[in-house]
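Quick one: the structure is below, questions incoming.
Only a single protein chain was left out; the remaining protein chains are all shown in position.
We just call them A and B in the order they show up, numbering each chain from 1.
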Amino acid sequence: MRKFLPISVSFVFGVLMFALWFEDSESRSMLHFTLIDYWQIIFAFGLLVGVVSFISVASRKISRGEEPFYNGVLIFGALLMPTLAMIDGLQPNSYFQWMFENVQAPMQSSVFALLAFFVASAAFRGFRARNAQSIILLLVALIVIIGRAPMGEFVWGGFDELIQWIRDFPSTSAKRAVLIGIGLGSVTTSLRVIFGVERTYLGER
Amino acid sequence: MSDTQTRRAQKTRRLIFSGVFLSITIGLLLPFQPEVTPSVGTKSMFSFIENIKPGSTILISFDHESASFPEMKPLAIAVVSHLLKRDVKIIAISLFPEGAGLGASLLRRLGEENKKTYGTDFVFLGFKPEPRATILGMGKSFSFVFPFDFYGTKTSDLPIMSADRYSDVVGVITIADGSYPSHWIEYGAAKYELIVLSALAASMVTSYDPYVTSGQLHSILGGLRGAAEYESLLNVDGGGSRAMLAQTAAHIFIVLILIVGNISYLRSRKKKV
Partner (left out) sequence: MDSLITILATIVAGLVTFWTARLIHRGRKYHLREIAGIKALEDAVGRAAEMGRPILYTPGYGGDIQRPTTIASMNILSVVAEKTAEYNCELIYPTHDPIIMATAQEVVRESYSRVGKIDRFNPDNIYYVSSSQFGYAAGVEGEIVRKKPASIFLLGTFEAESLILAESGAAVGAVQIAGTDSTIQLAFFLIACDYTLFGEELFAASGYLSGNEATLASVWAQDIMRILCVSFVALGILSALFFPESSWWKL
């Protein structure tokens, strides 16, 4: 029963959602949109599971003496924001918005900005002229880096066209090939899940 | 890796990081803006908006988080300002909780600057979880998924909501930093024949090239450079144009380290031989 029930549910809803993709009639639309409503509700409850797990894991780590300061900050932050929202609401001048705009957003932007540094260090290590292929890779990288900067137009007027050609042909065709492979993999994996052959998510192999 | 090699790698990394920091900082501080020529994608997005009949309605989705806001903001300002100037009505939503707060305040500010009325010329419906379910649900009607707007007003009471279906809007512009445009393409365009355009973070642009050439995505406006190009078409000075010198400086720095890296690599290979 422990396996039968989830597999049956997967089959019924998998087939149903696939079939409903093609429908247009009003009566079946109601079923479609009711399912979509439930999808959103399940997703929202999933987040609740995450928050409970997040706080309980951090609390257990503190009680075991594992990185107490770090885990303490995690719990404090996780509780502070909803508390502020409950006390003062979410309106533009609330404490919550203030914290969001002045603490959370800059911290997240800083992590995003790290990409610029990591791109540079990865490029330094990765773009080495080791063989013919890596020389081609290096040259294309140089063309795109120079051409995509505004200075590129002063160096050579043809950069834009050349970069567009690289994007439209070699790059896009390679991406399409990978995408087709991924698409085929997705179709067969989905079929396996719908027909109950794929059971890894139940812990089986 | 031996200890000496690790130390050397760490030292090189620090030098590179400092170089990136300095080049970007200097680029931001200098009072000079290089000119940019609009690319094919930018021109395509611009002409799409130019050709929308005034009074029509468009859907905008703020599909980004606060992390990428410095990059997304100039893109969003350029596109939304253009739409408002062209008297196009805007129904906005967000598929990210963080995008909701950012989108709402940006839309409100630009609406006021352009003397537009909330509820008549533009509206912000807010955020709903699960992007695919939201996009599919809106296929029935927008008010089905969003019975109330971001500020708690019943959507059916707002005049702009006479456009309540995908067939009532000219298309959707997703202002995104990740994979959400693909949801709009796979569900909005494939099932409801919605025209999808995207203002994207630069790091995601080439991922969507195959969709542009296949016609599933109308056009892409990409990154700060895209914003600068759009600003040049609008003839305004904005965040994109102001960042172009910093971007140029960073690009020059990366070209330099690629050259230095390869010279040192070739030297070390010669030594080994």
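General observations
Just so it is clear, contacts are C-beta pairs under 8 Å (C-beta built on N, C-alpha and C of every residue); 3 or more make two chains touch, one makes a residue touch a chain.
The structure displayed is predicted, hence computed values, not measured ones.
Only one residue from B:L59, B:L95 or B:M204 touches the chain missing from this view: B:M204. Within the complete assembly, A:F54 is the residue of A:Y38, A:F54, A:F76 or A:W98 that touches the hidden chain. The residue from A:L35, A:M99, A:I143 or A:L179 that touches the chain not shown here is A:L179.
Checked against the full complex, the one of A:Q40, A:S94 or A:Q108 touching the unshown chain is A:Q108. Only one residue from B:T25, B:S47 or B:S179 touches the chain missing from this view: B:S179.
One chain of the complex is left out; on chain A, the residues touching it are 18, 21-22, 46-51, 53-54, 57, 60-61, 67, 70, 107-109, 111-112, 114-115, 118-119, 121-123, 125-127, 175, 178-182, 184-193, 197-198, 200-205. Mapped onto chain B, contacts with the missing chain fall at residues 1, 6, 10, 13, 65, 67-68, 98, 177-179, 190, 201, 203-204, 206-207.
The rule is short, and it goes like this: only the chains that are shown with their structure count from here on.
Chain centres here are Cα means. That of chain A falls 16 Å from that of chain B. The touching residues of chain B, counted against chain A in their complex, run 12-13, 16-17, 19-21, 24, 34-37, 39-40, 65-70, 98, 101, 105, 128-130, 132-134, 136-137, 140, 144, 191, 203, 206-207, 209-210, 213, 225, 228, 244, 247-248, 250-255, 257-258, 261-262, 265-266.
The touching residues of chain A, counted against chain B in their complex, run 21, 29, 32-33, 36-37, 39-40, 43-44, 47, 90, 92, 97, 100, 104-105, 108-109, 111-113, 115-117, 119-121, 123-125, 127-130, 138, 141-142, 145-146, 148-151, 153, 160, 164, 167-168, 171-172, 175-176, 179.
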